[in-house]
Each structure stands twice: as C-alpha cells, then as structure tokens.
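First the structure, then my questions, so here it is.
One chain of protein is taken out of this complex; the other chains stay put.
Coming up: chain A.
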Amino acid sequence: MRLRILKAVVLKIGFWMLVGVLMLYAIFPFYYAVITSLKPSSQLFEVSYWVDSLDVSNYVAVLSQPAFLAAIRNSVIVAVSVVIIALLLGLTAAWALGRVRFRGRTTVMMLVLGVSMFPQVAVLSGLFEVIRTLDLYNSPGGLILSYTIFTLPFTVWILTTFMRQLPDELEEAAIVDGASPWVTLTKVFMPLLWPAMATTGLLAFIAAWNEFLFALTFTLTDSQRTVPVAIALISGGSQYELPWGPIMAASVIVTVPLVILVVIFQRRIVSGLTAGAVKG
C-alpha cells in the first residue's frame, strides 16, 4: 500500500517535472529575448537569467528609426490586405467546393492542395517577371499579390471544411425561398461562419506577417521592406559587432502582438490547424 502511494507520488513529481521542462523549453528563448532587449548595451555581454534593470534605450533606438517604422507599416498593410483578399476569394470558393456537387470538384480541390505545397522558390523567377510586368516591384502590392500563393489555398481548404459542417436544411430552405447562391452565402452562411473566418483570417495574418523569402526578393529599399526582412538585415559596424540589443527589441516588438493573439485565440487556432490538416 505504501509502495503504491510512493509510486504515485514519484509519477506525479515526474509528470510535473516534464511539464516544467517543456514549458521552460517553449518559453525560455522568447523570455531571454525580452530580458536581453531590456539591458543597456554595457551589460549586454554578461550572461544573466533575469532582468536586473529596466532599460528601454534599445526600444527607443529601434522605434526612432524611420526604416523600422516603415517596415511595421508595410507589414500591417500587406498582412491586412492579404487577409481580406484571401477571405473574400476563399469564402466564395469554399461555398462552391463545400456545398455544390459538380464534375471536376475533386480536381479543383487537388489543385488547391497542390498549390499549397509549392516550394516558394519554384515560382520565384516567374513571379518576379509577373511583378515587374505589373510594375509592382518594390511595393507592398507585389507582396500582397505574391502572398496569395500560400494564403489562398489553405484559406479555401479550411473554409471548405467548415462550410461542409453546416446543416443542409439551411440551404434547402434558402433555395425553396428562391434565394440566389450569392444571397445564401452572404445572408445565411456568412453569419454562421464568422468564427471560422476569424480563425482562417488569423492564420493568414500570421503567415503573411512572417513571410520572408518573397519580401526579401521583391523589395529593394528600406522604406518598402516588411519587418522580418528589416530584422534580418539589421547590421552593425561590421559582421562581428551586431547590435544585439536593438535586434532583440525589434524582435520583441514584432512578436508580442502575435503572441497575444495566439494566446487569446489558441482554441480557434488549434481547430483551424486541425481542420486544415487532419481532414485534408
């Protein structure tokens, strides 16, 4: 009896230690970025595990750079536009793919799934030509256009999954009432799909906010860059003296909104990711 209690206690302690280790592993790097960003440059090169002083000079340094502020503005413009376009096109496509039976539907679904698996670099030269022809090089427009290659497929995919789960009776009733597909979609389904749209929009926002390869290739000047590129290209006097304080401050600035969004909407994000992947 005593042995069994002992075993249970040991198991419990072991479990909590595992939880602790996993938590530490998940959170520590971000925590370390935060404490580094709050150090004055004189203390930067002494390793410490907690915040000794609250020094915001790194934040002041980063936020007083016009190029960084421009990068934040560009990222917001690009990510928000990408979300709007992906949801608009994705919603109509999801109605067609989720609620109507027609020949070629499986082919279209396969096509969409196939595009979501494209290696971005495979379209780099072709897309570069398209963007230059449309005169969108070195502008947010070029990024908005190119980002639809990876946001649109999964938006369509996730919204189709959610669209399929809605009851048939709703649509039958709308048809009996003589509602056109457009009215059915906007007046009957849209109100029910808000949670799904919020989820998908958030995933699209995160994907667009994080994108690096296209942003690096299709922009040229500081004023047109997005935040990931701006952070990647922060450099010091030489290769060996990177300004780690400001880099960590910039990293924290662009990450905190995402972390807050993810923590608030974690349930929705989980359901969105699993709807997009498991059911596909």
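The working rule: a contact is a pair of C-beta atoms (placed from the backbone, for glycine too) under 8 Å apart; a residue touches a chain by one contact, two chains touch by 3 or more; residues count from 1.
Note that in this section contacts and distances are computed from a predicted model.
Novice: For the chain that is missing from this picture, which UniProt protein name fits: "histidine kinase", "NADH-quinone oxidoreductase subunit H", "ABC transporter permease" or "DNA-binding protein"?
Specialist: Looking only at the record, the undisplayed chain corresponds to "ABC transporter permease".
Novice: Just to verify: which one of A:S42, A:S64, A:S125 or A:T221 makes contact with the chain not shown?
Specialist: Of these options, the touching residue for the absent chain is A:S125.
Novice: By the contact definition given up top, give the residues of chain A that touch the hidden chain.
Specialist: Touch set of chain A with respect to the missing chain: 15, 18-19, 22-23, 25-27, 29-30, 32-33, 36, 44-45, 47, 49, 85, 89-90, 92-93, 95-97, 100-102, 105-106, 108-115, 117-130, 132, 145-146, 148-149, 152-153, 156, 164, 169-170, 172-177, 180-182, 185, 187-188, 191, 206, 209-210, 212-213, 216-217, 227-229, 231-232, 244, 247-248, 251, 254-255, 258-259, 261-263, 266, 269-270, 273-274, 277-278, 280.
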